[in-house]
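Note that this complex is displayed minus one protein chain, with the remaining chains in position.
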Amino acid sequence: MNPGNSKLVDRILENALDEDIGPGDITTSAIVDSEIRGEAQLSAKEDAVLAGMEIFSRVFSLLDPGIEVNSKFHDGDVLRDGTYIAQLKGSLRGILIGERTALNFLQHLSGIATLTRAYVDKIKPSQVRVIDTRKTTPGLRLLEKYAVRVGGGSNHRFGLFDGILIKDNHIVAAGSITRAVERVKAHVPHTVRIEVEVTDTKGLEEAISARADAVLLDNMSLEEMSSAVSIAGGRVLLEASGSVTLESIGEIAKTGVDLISVGAITHSARSVDISLEVTDIG
Amino acid sequence: MNPGNSKLVDRILENALDEDIGPGDITTSAIVDSEIRGEAQLSAKEDAVLAGMEIFSRVFSLLDPGIEVNSKFHDGDVLRDGTYIAQLKGSLRGILIGERTALNFLQHLSGIATLTRAYVDKIKPSQVRVIDTRKTTPGLRLLEKYAVRVGGGSNHRFGLFDGILIKDNHIVAAGSITRAVERVKAHVPHTVRIEVEVTDTKGLEEAISARADAVLLDNMSLEEMSSAVSIAGGRVLLEASGSVTLESIGEIAKTGVDLISVGAITHSARSVDISLEVTDIG
Amino acid sequence: MNPGNSKLVDRILENALDEDIGPGDITTSAIVDSEIRGEAQLSAKEDAVLAGMEIFSRVFSLLDPGIEVNSKFHDGDVLRDGTYIAQLKGSLRGILIGERTALNFLQHLSGIATLTRAYVDKIKPSQVRVIDTRKTTPGLRLLEKYAVRVGGGSNHRFGLFDGILIKDNHIVAAGSITRAVERVKAHVPHTVRIEVEVTDTKGLEEAISARADAVLLDNMSLEEMSSAVSIAGGRVLLEASGSVTLESIGEIAKTGVDLISVGAITHSARSVDISLEVTDIG
Amino acid sequence: MNPGNSKLVDRILENALDEDIGPGDITTSAIVDSEIRGEAQLSAKEDAVLAGMEIFSRVFSLLDPGIEVNSKFHDGDVLRDGTYIAQLKGSLRGILIGERTALNFLQHLSGIATLTRAYVDKIKPSQVRVIDTRKTTPGLRLLEKYAVRVGGGSNHRFGLFDGILIKDNHIVAAGSITRAVERVKAHVPHTVRIEVEVTDTKGLEEAISARADAVLLDNMSLEEMSSAVSIAGGRVLLEASGSVTLESIGEIAKTGVDLISVGAITHSARSVDISLEVTDIG
Amino acid sequence: MNPGNSKLVDRILENALDEDIGPGDITTSAIVDSEIRGEAQLSAKEDAVLAGMEIFSRVFSLLDPGIEVNSKFHDGDVLRDGTYIAQLKGSLRGILIGERTALNFLQHLSGIATLTRAYVDKIKPSQVRVIDTRKTTPGLRLLEKYAVRVGGGSNHRFGLFDGILIKDNHIVAAGSITRAVERVKAHVPHTVRIEVEVTDTKGLEEAISARADAVLLDNMSLEEMSSAVSIAGGRVLLEASGSVTLESIGEIAKTGVDLISVGAITHSARSVDISLEVTDIG
Partner (left out) sequence: MNPGNSKLVDRILENALDEDIGPGDITTSAIVDSEIRGEAQLSAKEDAVLAGMEIFSRVFSLLDPGIEVNSKFHDGDVLRDGTYIAQLKGSLRGILIGERTALNFLQHLSGIATLTRAYVDKIKPSQVRVIDTRKTTPGLRLLEKYAVRVGGGSNHRFGLFDGILIKDNHIVAAGSITRAVERVKAHVPHTVRIEVEVTDTKGLEEAISARADAVLLDNMSLEEMSSAVSIAGGRVLLEASGSVTLESIGEIAKTGVDLISVGAITHSARSVDISLEVTDIG
């Protein structure tokens, strides 16, 4: 498991460093001589699933290749309050300048992985998959979708370009589900599946007849979802969607749908408390 | 009040559009003819403080200058569940392609403004200011700090370049608070204030003697903060910092500090539920 | 039909203009005053399928929004030697500076559309689709895949990110087709289909058992392909691939495969001869 | 001989990698563990002139500096069908991810060098030079002009900024060849030569009188070109231009012109068949 | 006369605006409401040659297309202390935010044009040309070379890519002037001239024999230059170079050289005093 295209990742990290450093860290460059070295300790301040450890290290490498980050932990590992996650060694300047940016990534991604894991745990040991949505933080989708995988979730399509999702408005514009599916089949690469959003079982039946590959059940009740599962009979993948919470996901999974998409894991995860303390200077 | 450098804002929005659209929206371009026009309605699905209305419109302008977004609401307005926020008119293609990106900004920024307002309301009618931190989402600091202002908060420094904050590690590297402040005074522009982080009243006294302009009281108890206020006697600005919650902020404000910084308003605000429904196609 | 993400298209065109213009057109700026206006005529010098008409106009708009390009022709139209394609009006300087870049796009894309149309015509009226590959000119894939669609072809996946193609080396690394498909199913979004490359019918059978969605028949003889069609019995899409020529495509189509991929339409199409003549200056 | 500004070259290669990889190679990252190493063999599948060997290696270096490309061949070497060009060793993931992009460059550039060599061979052992034009693939001019040199050709000016070419429309705008040359002489750096395009010997005579350095003979017959050579008598360089083919170039060279420009070598060269086969995994 | 590739110019201006504005103008956005309009007057505070008037306007257009800059003056016009150069009207915010950046360009470029004019005036009415060098301010060469032309000077080559200048070190590396010229003739486009740097008349003679087009006389005395002019007899262009001052240029011109290059006009021109005063607010 890796975050994806490493050049894109680097551009995201460099952009974040630029945002924080601007023309320069005026406090640190005035006080800390460039030769001073330091050591620092990264620790968890609460229980969490770790995500972004390589990102954290990479932020420092981009800033100063001489800074070492040593850790026995990997993304996906469970952290407890107090866990000593990693040790940093190198230029004190570099450590102080990169600290906030590196932590911002680590805390944000670990927050997403931790919340995803909570959803995933609620529906174990079923085969149902928790999947993400396009409701991600602008500019961070690549990393957030990675954090979802770290937390045990799966990804929906990345964007508008790598999967077909025919929504209500597409259906209205086309005239019917059947015509929307036909138009798509005539134009898109054979390498993507066709998913259709429906609000009732009538829509589901039409989507199946039109030979869709997957159907998104939009804001259906548990009864409707169960009914949809019966109707589909395995002919299409079924995705439950709409206001899924930690309380409701268990019951939804029992309806027999294949996938449950949860916007909250990316748009409303809170940051995990992780701290970096300088332990040695000189 | 505006979000700041509009070219930087545009770059953030274009980057987000690119992330979502990639080579193209394969669903919409296959189904929706480029001449079809549509209307859509933006509505709140819960109570919130609106933030990002101009950003929302700008996303569509960048995509297709022909799309109009008409609204009587402005950033800072209170929304109720069901509030009809704005109407969109224009190319249906453009509306469908830009929808998710525009909403991701609006929901995220409104989430920050709403949470900030909650903190600010807890300490009214005191003069104490709620301020943000550098614990922002990488790449979105400009917009997130704007949303904090929309919510009634104030901003701390933007980054490492536009304010001095001498932290514990700087003090250790310099040898003492006094020497750290001296070094900074010798090097930095006269246009920035000097703030020193201290953990006890002894540090506070040294910072005042060294002629710091502001002092950050790090994780102090209410008693320590009250004591710090007495010692300072208005000679320096005092910033309370560390694990501030909606429950604790009221008592902290009563100690008489000038500023209370809250990381959660940017790093842990959840997204506000706002929806866009196409109301007319043709 | 449109070329896709218009911001990406603009970046490709601006890059090309930059490449040609560099610090400036030293001949034209020395000779032609900026107020002089001109008219020019775009004509075909051989039979071809037109592709890139909007791109051609957009090059001039990016250079000088005052230049008008008026044409009754659209991408996909058949041109004859001598066809008067379009008239240009505007600043003579702008016309002369943009001419070569605009023509380079138009001639290149029309070349691809023309060659694609030749392949497509060879297999009419069958339902078999001619599809492209990733053997495109670096930097121009978005436009070249568009030109393939203009010529009547269909697109394979855009890149490594929006479709699964399990090739021989992936199979060796995984141990077997079955294990490769399993790994992919466990990791990738449900929105993409899974295609497996095989070299014989044994591979085809394993791919079908593993529940692949499509199978690429690599360099098979006509007999092998016919046999593959029988074995598949409609359970998977079949793509014929490998050294397809204008001579061989007809027979391949008759085997009953669903798709025939042709690298030559993007990597070896020759440029169409189209000229731009200034007809009036003053 | 080298391709030129290496930062520009890197930007072209990184852009091409981005285009193909996008957010990530979903097939390879799902199947191939990051520790697996591989070896691969690059071989020619037809006779050709090699061009782009360093470019090929650089694509892999940019992706993963641990991948080694070892070859005894250099740009300009003649390849035979079956020639074992190079061996690759390193991360299998990196090899599979970079393969297509690296090959697209190598096959395209070798195609240009091969076609250029064919033209050059037709006019040996004369001193006449085969030169390229600005009819190059948008975005790849730097590399394509390099491939022309590899094939034994010479370069015309790079773009509009580094050479003067006064064309028919410039002449009309100026009023006469003489006035066009005068204006240019008054404005452009003394470091560039002045070339004038003419369609008949009258134009040639005026260009010589106006003290042009070179004259482009546009679409002249063999007789007219011979006559032009006599008239010029070595006072200006003569460039033959217009619909030059492998069949016609020999006779053109015999007229005694100095340079023959051929658009086809860059705009219509077909890709050379070169393959990369993984030979060892583990 | 224009500054060259307008997209390149825009990138330089946007970069400069970014540098000054960063996340935003915190003074102006706090004090000046976005609806307030203003008028301002641009005036010269000393005698000078105006250069950069369009650049000045363009800075404001890029910031806010609603700001008008009206002027009767054009680049090349002579300004006197007190000359009312232009009037600005539009958003007061925009005027205040763009003021410094726009003035920095105008004052810098006018400084170059003014100094260039001073050198040019010293050698009137001779035909000798004052030319610039590559000793320009990094990042501003396009604009500085334009300012030189505005001041009546001519440009040497733009950079390393658009002209040949064989310097002492090239000659040592090649073995002799003759061999250096031969190598260049074999490799470079026929569209550029070949200039050779020499330090004595022996070098000049070899350069002429080798058929160089121009010769740079490096730090020669007036006598040596006169002698060089006799030797050359019009067969090559002669460029005088090295520590040329306003005091020495007159005598140098009298030696009969064709070109005199002056580094100081770009690397040591002082800024012209031009001020912008707001005249009306409301």
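First chain written, first letter: the chains are A, B, C, D and E, and each begins at residue 1.
Operating definition for what follows: a residue touches a chain if its C-beta (ideal position, glycine included) is under 8 Å from a C-beta of that chain, and two chains touch if they have at least 3 such contacts.
All values derive from a computational prediction rather than experimental measurement.
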{"item": "Which of E:Pro125, E:Pro138 or E:Gly234 contacts the chain that the document leaves out", "value": "E:Pro138"}
{"item": "Of E:Ser57, E:Thr83 or E:Gln107, the residue in touch with the unshown chain", "value": "E:Gln107"}
{"item": "Among E:Ala86, E:Ile164, E:Met220 or E:Ile260, residue touching the chain not depicted", "value": "E:Ile164"}
{"item": "Footprint left on subunit B by the chain that the document does not show", "value": "1, 5, 129, 131, 149, 154-158, 161-165, 187-193, 195, 213-214, 237, 239, 258-259"}
{"item": "For subunit D, the residues touching the chain missing from this view", "value": "1-5, 7-8, 142, 158"}
{"item": "Residue numbers in subunit A that touch the chain omitted from display", "value": "14, 17-18, 21-24, 29, 34"}
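Throughout what follows, only the chains that are shown with their structure count from here on.
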{"item": "Gap in Å, rounded to a whole number, between the CA centres of subunit E and subunit C", "value": "45"}
{"item": "Junction residues of subunit C, two or more chains touched", "value": "5, 21-24, 29, 142, 158, 161-162, 164-165, 187-189, 192"}
